[in-house]
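With one protein chain removed, the remaining protein chains of the complex are shown where they sit.
Naming follows writing order (A, B and C), and every chain is counted from residue 1.
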Amino acid sequence: MLTTKISGLELKNPLMLAAGIMGTTGGSLKRMARCGAGAVITKSIGIEPKPGHPNPTMVKLRCGYLNAMGLPNPSYKLFQPEIDEAKHAGVPVIASIFGVDASEFSVIAGAINADAFELNVSCPHAEGYGAEIGTDPALVEGITKAVKNATDAPVWVKLTPNVADITETGLAAQKGGADAVVAINTLRGMAIDIESGHPILGNRFGGLSGHGIKPVAVKCVHDLYSALDIPVIGCGGISGWEDVVEFIMAGARAVQIGSAVGDNINIFSDISSCLEAFLSLKLWTLDDIYGMVHEI
Amino acid sequence: MLTTKISGLELKNPLMLAAGIMGTTGGSLKRMARCGAGAVITKSIGIEPKPGHPNPTMVKLRCGYLNAMGLPNPSYKLFQPEIDEAKHAGVPVIASIFGVDASEFSVIAGAINADAFELNVSCPHAEGYGAEIGTDPALVEGITKAVKNATDAPVWVKLTPNVADITETGLAAQKGGADAVVAINTLRGMAIDIESGHPILGNRFGGLSGHGIKPVAVKCVHDLYSALDIPVIGCGGISGWEDVVEFIMAGARAVQIGSAVGDNINIFSDISSCLEAFLSLKLWTLDDIYGMVHEI
Amino acid sequence: MRPVDAVITKFVDETPSTRTIFFDTFFEQVPGQFVMVWVRGVDEIPMALSYENAITVHKAGEATSALFELDECDSIGIRGPFGNGFGISGKNILLISGGVGAAPLAPLAERAASSGISVTTMLGAIKKDELLFGKRFETAGKVLIATDDGSEGRKGYVTDLLDDNDVDADRFDSIYCCGPEPMMKKVLDSSIIPEKVQFSLHRYFKCGIGVCGACCIDGLRVCKDGPVFRGDVLKDTEFGKFKRDGCGCKVKV
Partner (left out) sequence: MRPVDAVITKFVDETPSTRTIFFDTFFEQVPGQFVMVWVRGVDEIPMALSYENAITVHKAGEATSALFELDECDSIGIRGPFGNGFGISGKNILLISGGVGAAPLAPLAERAASSGISVTTMLGAIKKDELLFGKRFETAGKVLIATDDGSEGRKGYVTDLLDDNDVDADRFDSIYCCGPEPMMKKVLDSSIIPEKVQFSLHRYFKCGIGVCGACCIDGLRVCKDGPVFRGDVLKDTEFGKFKRDGCGCKVKV
């Protein structure tokens, strides 16, 4: 009842593990798949091993979380075995990748074997990578095109909300040949320790995730659904089944869950069952509620 | 101990009532001043009377509030008596104004008598006004310049966070002659009623305020403090004295409080006394903590 | 809070112009509090809860008319209860109700009577068949009636009953009043000690949660500090004189 198809991938449910959460090892990806995720995205993988920013890298705030991991990853040269191990759980494994330019992205996509690629052009706190690329439609289009040329697998582009109009970068991704867009990555944010005046994160600032950003993400998904022809995957602040319904009604074909995994490792199976129960009660299918807000 | 000076205005404390909150009538502005605000900003005032968007215009979410009032206001032609009445409380009264272009802004600023003007170029849900102007540095500069020519009172520009880089519009305001900038207005957001698929707000989408947006606002203030020479006034998600300390450490000369007034009408005096106690305990002055995070 | 989905279970036509709408959800309230009623796609308006699971609507304009057009099993969105309700105190209380002002007063009458308080109601309407909740008030205590056209009870405004010998307002411990603002203003301006009277006010609500200020009377937020205010708080304010329209412009009451 919850099965979904997105850019050719069959999902048993529309709930995926978001990039950067439990995504560094084959073991952890496998666990999340076994905990009920319909697909899993890896931690973003780059050209060289990267230790990321110094701690504190993540802090829980009253509303949501602030993080600046700094894209720690063992590099694409070492990562294939983790993906292969993750595949054993039987759900699609999507490789999230990042780089400084189109050629780095293509090198990685050409070398890695995964069910799809998610291009992280939206990390708000990794200098030279991420959002500095993702706010420029021309770069987004160019990188997407290059990756499409480098691989036969479906390519998703993950967008940053830190722009004046997310449909501009969404359209650029579509023009570059993307098979889907993912919205959103974290919002730029900062927290300061008032006892000392120190920024709390080792990197001074970081990205805001968790429940507080959900209305921003829902609006982004809504706008992208209106503007694009390719499917939109929603992400940002999901912590319960009601949130998933809201995203799908806004126009998300599927969703990703990140921060909320910390407090509830069983969130995928919990949401799946509640979502099924809700749909049954309402006599609705996933297709019925997909983009529903646009018909009203 | 909490006195502050900003663009020539003497404030008994650095806590102001934000625009759009309890700001439509002289009586309500006076009440907020008597409840301890160091200054009060009016509801944004335009050229013609405007009823705003249909209800629901505001909803409390798990983290923060979503609103789309639609700039209801009685027009500048009817508003002077409200300002005059508000002045009786003895604190500076700042007129927030909006318009479609530089000439509308100047007409209003030329006709209204207030202690300062705050230019609302940042409302995310009023078509033709607000953020559509506030994301374009050239327009921001032009409008600021026009208003500076139309009035001798200090001019503040209120910025939207819905941009790739808020320092660009901040610098534009400074170039236009602004005496200060205010950051931030609300973040674009949306909420959907899952029982029906209806957007909850009458205007479908609106602006996110309240505690959840604080990390975004603190980061904007931080960046503006680094980039600009004029003072920055912080706003967004303040609900306690700790939040005020965080904003001042990030680089805010003063702050504005909006949504949190709903649940605590005495928030200004509550924060004032706690802030004084904190500074005494730490043997700090406001000046000591002003921009502290930049020295670390 | 997000609107709660309340599915309509029953309609009761109380008078030619008012209808009670029952739903499947119960809201615990202090009588006098209000809920925001969302007619999806139309508007959201403040309403008293006339029962724990019902509102009683007087047809006034677009949104209230839309409420009359709903069917059983349709649903509305309800947020609340919000605001401060009536404070019940004393052994002997008087209710003064005008028109649909009976909506918050009827549950008050029932709650007071059930705790052994003696309840007297002055019930007014434009004419006999517009008298609202007469039965409920009678079950709770004594009822005095006035109609504008004299079709039942005294002819004239319900406040005229105060001038009669029937009612000695001074002998009541507390007085509760809800109705059209000019009627409530008459009560405030009467010889009754204003500290004794609690008024439930109506203003144009936008946010309904005390943030926007649209509903203010001299800085008092009707939605959050009220809608129930003691008379002494309302003395020398705009109450009974001016209100604000949707734009915030001053208009005569």
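In the analysis below, a residue touches a chain if its C-beta (ideal position, glycine included) is under 8 Å from a C-beta of that chain, and two chains touch if they have at least 3 such contacts.
The structure presented is a predicted model; accordingly, all values stated were derived computationally and were not measured.
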Of the chains you can see, which ones touch the chain that is left out? A
Out of A:V157, A:A191 or A:I213, which is the one that touches the chain we can't see? A:A191
May I ask which residue of A:P72, A:G142 or A:G240 touches the chain that does not appear here? A:P72
If you put the missing chain back, which residues of chain A would it touch? 20-25, 27-32, 43, 49-52, 54-61, 65, 67, 69, 72-75, 78, 191, 193, 195-196, 198, 200, 202, 258-259, 261-263, 265
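Keep in mind that, in the parts below, only the chains that are shown with their structure count from here on.
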Taking mean C-alpha coords per chain and comparing to the overall C-alpha mean, nearest is chain B
Greatest Cα-centre separation from chain C belongs to chain A
Please tell me the distance, in whole Å, between the geometric centres of chain B and chain C computed from their C-alpha atoms. 36
What whole-number Å value describes the gap between the mean CA coordinates of chain A and chain B? 33
Flagged in chain C as touching 2+ other chains are 41
Touching at least two other chains at once: which residues of chain B meet that condition? 61, 191, 196, 198
